[in-house]
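Apart from one protein chain that is not included, each protein chain of the complex appears where it belongs.
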Amino acid sequence: MKPIYITRRETFNAAHRLRREDWSASKNEDIFGKCSNKNWHGHNFELFVTVKGTPSQETGFVMNLKDLGEIIKENVIEKIDHKNINLDVSFMQGKMSSTENLAIGIWEQMENLIKAKGGMLVKIKLVETENNFVEYFGGEEPF
Amino acid sequence: MKPIYITRRETFNAAHRLRREDWSASKNEDIFGKCSNKNWHGHNFELFVTVKGTPSQETGFVMNLKDLGEIIKENVIEKIDHKNINLDVSFMQGKMSSTENLAIGIWEQMENLIKAKGGMLVKIKLVETENNFVEYFGGEEPF
Amino acid sequence: MKPIYITRRETFNAAHRLRREDWSASKNEDIFGKCSNKNWHGHNFELFVTVKGTPSQETGFVMNLKDLGEIIKENVIEKIDHKNINLDVSFMQGKMSSTENLAIGIWEQMENLIKAKGGMLVKIKLVETENNFVEYFGGEEPF
Amino acid sequence: MKPIYITRRETFNAAHRLRREDWSASKNEDIFGKCSNKNWHGHNFELFVTVKGTPSQETGFVMNLKDLGEIIKENVIEKIDHKNINLDVSFMQGKMSSTENLAIGIWEQMENLIKAKGGMLVKIKLVETENNFVEYFGGEEPF
Amino acid sequence: MKPIYITRRETFNAAHRLRREDWSASKNEDIFGKCSNKNWHGHNFELFVTVKGTPSQETGFVMNLKDLGEIIKENVIEKIDHKNINLDVSFMQGKMSSTENLAIGIWEQMENLIKAKGGMLVKIKLVETENNFVEYFGGEEPF
Partner (left out) sequence: MKPIYITRRETFNAAHRLRREDWSASKNEDIFGKCSNKNWHGHNFELFVTVKGTPSQETGFVMNLKDLGEIIKENVIEKIDHKNINLDVSFMQGKMSSTENLAIGIWEQMENLIKAKGGMLVKIKLVETENNFVEYFGGEEPF
């Protein structure tokens, strides 16, 4: 049986800022620009979760998208949707809330739970605006 | 000469919350749901500004989009992009930061400036998420 | 207080066919083309529901989108999502399942329910494919 | 019977420039900016054609989209797709190739042909980039 | 000469259902949910076909997109567009009509035909809804 990749999209809306308290206001402005605004800003994030596997003979599924959707909703969306990433999201405490770190944090929330359902998480794509996104492959380097 | 409508799109990212301090936490939750989160959330907003006029014989333009873009950037985007709508945006003070009120506030920032450049502002469309948007026609009721 | 228009988007996936049993196969093919396939075809429909009103002083809302969303889900999406429009949808019985008729049917499902919640339904936009959609204004002719 | 509005989308790719030979290079640059580049530039245009009517009892159609598609293809797309709007398109000769004038020209190509098929052309929407579009209602002013 | 990847998109609309006749109604409902509706449902599918190669010195092309488009249309779109995947599509007989199996089936229709034209099929991406898609690399595991 040959592997195939399935992807499920979910969305969430959250506030954040990029700002180091151990830096001066002008250094924050210099490095993080408008993203350092003290009073926060926010985004509509799009999250794409990709799982690899071989389709079941019985169902034709790599993994039931209903199960994958529930894992994403319970472990990511409920923790982050309509929240402040810096203040409200436990798995982002002590880290800069860059799109890079957020994608890695989201991977870590789900990797084992997806494995427990028979799937293999292979990619997180996180779209912050129409002009930028990140892709994380769990540390693998496909290209 | 017959009228035609031109629209320019701009985007901005901002934080806000829907929460009345004169209401209990449970009433806020009941009416505003997740949007009442104390620590804010945010969106990628899309703004569409529509101007009516007749094309100039010389340029073929209702209004130079460069002029329209500058009005939008100086009077809306610079005031709201990467900001907190409730805390940072002067023209939203004292109002609920609903998409409805934000669209009306944006209209009021630009109506006269566009007129001064020979255009007639006829519509603001403000998209908050892929699932909701508002349209404001300056109080007119086209339908 | 000046009127403003809010729109909520929902999606559904459904099967249908355009085929008259009182016509020959060749006439069906001639008029409806591929849409007349006996064994059905289907679409991802996008539904945009627009309500007019004036924003409440207290909430900034024309109508709570949560209420509007519930009306759409209970009265349209649950009846039509993952269904066969010709066979399964009560409000489409005895009618051709064209996008036009479907939009009118959807309007009729919701007009009074939205009014009961204080809103005024003014437009249904129903997108069948990226290349065609219909707009219905309850019989009004805005343009 | 109540009116409803159907829209068909088509796309085309074309080159053009905004440049008056009776103006100096610097005036062209001043008014038209990058759009005045002597050697042309181009766009992927999206064209939305809206027709009003009442659905036929027999077909459920305001107008057969196949007929509307053929009118658009023969009278607009074939004349303009993969062409130079300034040099190759007969109905744009002697006019500035602004999006405004192009939308009006497209309307004029089709109004009577659509009427002959029993439809009523009510709107042309022409999208030049993701950041600007025009809408023409045949000189009517819906808002 | 270095390899590069070209992708062509096509769309089709089809009906299907996920339902095993050897299972009870409640097991079908339990595993396939709304997708098991007896009377079918349907989707607007988007198909992305990726071919790898080195650009020709003469044309700059990896493969003429006209040739690739014709292969896709003749061997996939004509067989599946406006059809019922379970009933009408020969290459899907005896299989569950999951997006996974459909993507694999589409690959098998075209792999050799693309090779005969000098291209190398390396990926099929099949988008079923805005919230789910699959990617198939012919059994290869790029990540």
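Which chain is which? They are A, B, C, D and E, in the order written, and residues in each are numbered from 1.
The rule is short, and it goes like this: contacts are C-beta pairs under 8 Å (C-beta built on N, C-alpha and C of every residue); 3 or more make two chains touch, one makes a residue touch a chain.
None of the values given here were measured: they were computed from a predicted structure.
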Discussion item. What shown chains come into contact with the chain that's not displayed?
Written reply: A, D, E
Item to complete: Just name the one of E:Val62, E:Val76, E:Val89 or E:Ile104 that touches the chain not displayed here.
Response: E:Val62
Fill in: Contacts of subunit A with the absent chain, listed as residue ranges
18, 20, 31-33, 95-101, 103-104, 130-139, 141-143
Response to the item:
Interface residues of subunit D toward the undisplayed chain are 11, 13-16, 34-35, 37, 39-44, 81-84, 87-88, 129-130
Worksheet, complete the sentence: Missing-chain contacts on subunit E, rising order, are 2-10, 50, 52, 55, 58-62, 64-66, 122-123, 137, 140, 142-143
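FYI, only the chains that are shown with their structure count from here on.
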Fill in: Labels of chains that are neighbours to subunit B and to subunit C
D
Fill in: Minimum number of chain-to-chain touching steps separating subunit D from subunit E
2
Response to the item:
Check: chain pair from C-E, C-D or A-B whose contacts match over half of those in B-C is C-D
Discussion item. Quick check: how many Å separate the C-alpha centres of subunit A and subunit C?
Written reply: 34
Fill in: Whole-Å gap separating subunit A and subunit E, where each centre is the average of the chain's CA atoms
27
Worksheet entry | Overlap residues in subunit C, where contacts from two or more other chains coincide | 130, 137, 142-143
Worksheet, complete the sentence: Listing every touching pair of chains gives A-B, A-E, B-C, B-D, C-D, C-E
